[in-house]
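Other chains dropped; remaining ones untouched in position.
Think of it as A, B, C and D in the order they're written, each chain with its own count starting at 1.
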């Protein structure tokens, strides 16, 4: 879905939502060989841009989300809400949908 | 669904419901180019008009909703209860269905 | 479903149920123009006639329903249990199914 | 389902169950006009014959059912467990399935 906002930075996720942008695959392998276009699409790494204040436990207290802005994360193959701002694509996930943090 | 009320302001959402009106897309791009009618429909930004007093946690205490009247929010592609008052369209969402707040 | 009771007033909703009667649409627009029969059917406003004592939270304490007899409410497009008493139609909703209170 | 018990009074509902017998529709209208057989079948009023000791809340304490033997209640169009004793028909409902109490 498209947004008319000037910058993605104006988006503040609600509850336990996490705003991420998929990392663009480099068009070469780890070994330095360049890949054809078709092979570079399916990378499931994303950079966290913003996180919500957390959902609620059963007593109405916030549970902090598991990641922070700047973190690199492994996102699931399917799911998330796609967003398009200035022709760039982003996604919103619930915190529990993120699979792993990728240490760099 | 249609309402015979004189003003949308007479609507007070119940529990965790949030009354919003979709922001009308400007018929030009961020760069100032005018867009044909067909391109301007899908904007998922909405203005919050009124919020409910919040749902209940398991102890029967209210959990305040995440947004306030005047906030601009990112709404999901599908869902919500459409309402029509004086030929204007509005929607009611549950608080947890709203995806993000849009800072201005 | 039909009831043989003499008056709708003898009905006391149980738990979190709310007894309402749909507001009959006036056969003219806000601007005063009379409407053909077919246009006046879909109004989703209802008057609350009676409310239950509330459902239970997880500790067995009652949670009061959100509306009171006399309130005007926005009801959902679908759902509710229809009742017919003396040829008048009424509906029973659970409290959380009601969308908004309509201030007058 | 049929039972071989001598009297319906030997049935003690368990947990939050309520034993009711549908009120037979009188074959005339409130205004005194006699109705053809086909019109008198759908009455959803029932007399409560016996109630269970109540279900449990999450702490294992009983929650009393909402009605008492002798109460007249509005039952839903569908649902309930039909029982036949000595050619009379009865039904067992869960307490929360009963829609309203009918004051007399």
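As a working rule, a contact is a pair of C-beta atoms (placed from the backbone, for glycine too) under 8 Å apart; a residue touches a chain by one contact, two chains touch by 3 or more.
Being a predicted model, the structure only gives us computed values, none of them experimental.
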Item to complete: Enter the number of copies in the whole complex; the displayed portion holds 4.
Response: 7
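Definition applied: only the chains that are shown with their structure count from here on.
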Discussion item. I'd like to verify one number: the distance from the centre of chain B to the centre of chain C, where each centre is the average of its C-alpha atoms, in whole angstrom.
Written reply: 24
Worksheet item: Once you find the CA centre of chain A and the CA centre of chain D, what distance in Å lies between them?
Response: 55
Response to the item:
Where chain D touches two or more other chains at once, the residues are none
Worksheet item: Which word fits the touch map of the chains here: line, ring, star, complete or other?
Response: line
Worksheet item: In the complex formed with chain B, which residues of chain C make contact?
Response: 23, 25-26, 30, 42-45, 57-59, 61, 63, 66-67, 73-74, 76-77, 96, 98-104
Discussion item. Using the touch definition from the top, list the residues of chain A that touch chain B in their complex.
Written reply: 1-6, 10-15, 17, 19, 52, 56, 58-60, 81, 83, 86, 92
